[in-house]
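All protein chains but one are shown at their positions in the complex.
So, chain A:
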Amino acid sequence: MTFELSDRVQTVPPSGIRRFFEIAEERDDVISLGVGEPDFATPWAARDAAITSLEQGKTSYTANRGRRDLREAIADYVADRFDLGYDPDEEIIVTAGASEAVDLAFRSFVDPGDTVAIAQPSYISYEPGVIFAGGEVLPVPTYEEDDFRLTVEGLEEAGADEADMLVLCYPNNPTGAIMSAEDLEPIAEFVREHDLMVLSDEIYAELTYDGEHTSIATFEGMRERTIVFNGFSKAHAMTGLRLGYALGPAEAIGAMNKIHQYTMLSAPTTAQYAALEALDSCESDVREMVAQYDRRRQFVLSRFREIGMDVFEAKGAFYCFPEVPEGFTAEEFAEEVLREQGVAVVPGDVFGAGGDGHLRISYATGLEDLREALARIEAFVDGHA
């Protein structure tokens, strides 16, 4: 038989970075700046907690929403770090990565025909997630002249007042942009005025280098219409353990849990023990990793300026977003620098509206490799000047 794919699956194109994988495979000297995950190992205390839990045979399902002690620890953590107050019994769900939480939210709140406004450039999985849920995507581009921050003008121009939902991701993947409390205030007002729901992906919140991270859910009237996503992948270097969580009003989290309990049942148990330990005792590890990213950020920004490529002053996450020199599209530059110099970068248009003409550079890579990669990019740029 032939498989008849659903329209929804057929609608979603393959990942825009798949072709680059194949080119990268051809060489064995590739330095990758295309990686969106920490190069640090999970802090040892968290790994040890995971090992101990296995030794003790703690390998059964947990409560659907995650272990109660982990939910309590998450509630304490978000209250302490981000001024967010959520009830561990009703308003928190632990998921297999923040990605699962985002998917649950789309499937819980998007009906066929609903419009989801997405501030772009953005993480590549939001758009397919909306389509899989039957919704329609409304791209809301952000621009370098606004420091890639979302503005009310941008929302109005895109027609987001008619949308049902708005997706935010700050600090942003791929630009590294952040939104301050002053930037978020008018967005919150717009959202309330036009009765939008907000999905706020704050997975990079700890990786904020300039000022403090503010969650949009802390503004008046926003808690009841916002789902906040976070997780352990980025700040705690736990990507492979797949552990995230969502925070929101009881009714909304209950709806997400309904899908979660029929599909995932519960997040990986071993990872939950690691996460509990990560919150309990790994704060200094997180601070040290953040300090390292910050040094690399400054190094990379400074080198791009020396090379003569315009680069946006990223203030969060572990990406920077330089402009492609004249004479190239982002895709051409990414392909040729990979073929000629063996440096893997991601073209910005993969991340949607506003990303074209840019490259996403991940500095979640050791400084020696960064130095070599930037030297190769410099040689490439000089060779094509």
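Worth a mention:
Note that in this section a contact is a pair of C-beta atoms (placed from the backbone, for glycine too) under 8 Å apart; a residue touches a chain by one contact, two chains touch by 3 or more; residues count from 1.
Following the convention adopted for this analysis, contacts and distances are computed from a predicted model.
Chain not shown in the complex: UniProt lists it as "Lrp/AsnC family transcriptional regulator", one of "F420-non-reducing hydrogenase vhu subunit A", "NADH-quinone oxidoreductase subunit B", "Lrp/AsnC family transcriptional regulator" or "ABC-type Na+ efflux pump, permease component". Interface note: of A:Ser32, A:Thr175, A:Thr208 or A:Asn257, the residue touching the hidden chain in the full complex is A:Ser32. Only one of A:Asn64, A:Ser125, A:Thr218 or A:Gln261 touches the chain withheld from this view, namely A:Ser125.
Interface residues of chain A with the unshown chain, by the touch rule above, are 17, 20-21, 24, 30, 32, 34-37, 39, 123-125, 173, 295-296, 298-299, 302-303, 344, 346, 365, 367, 371.
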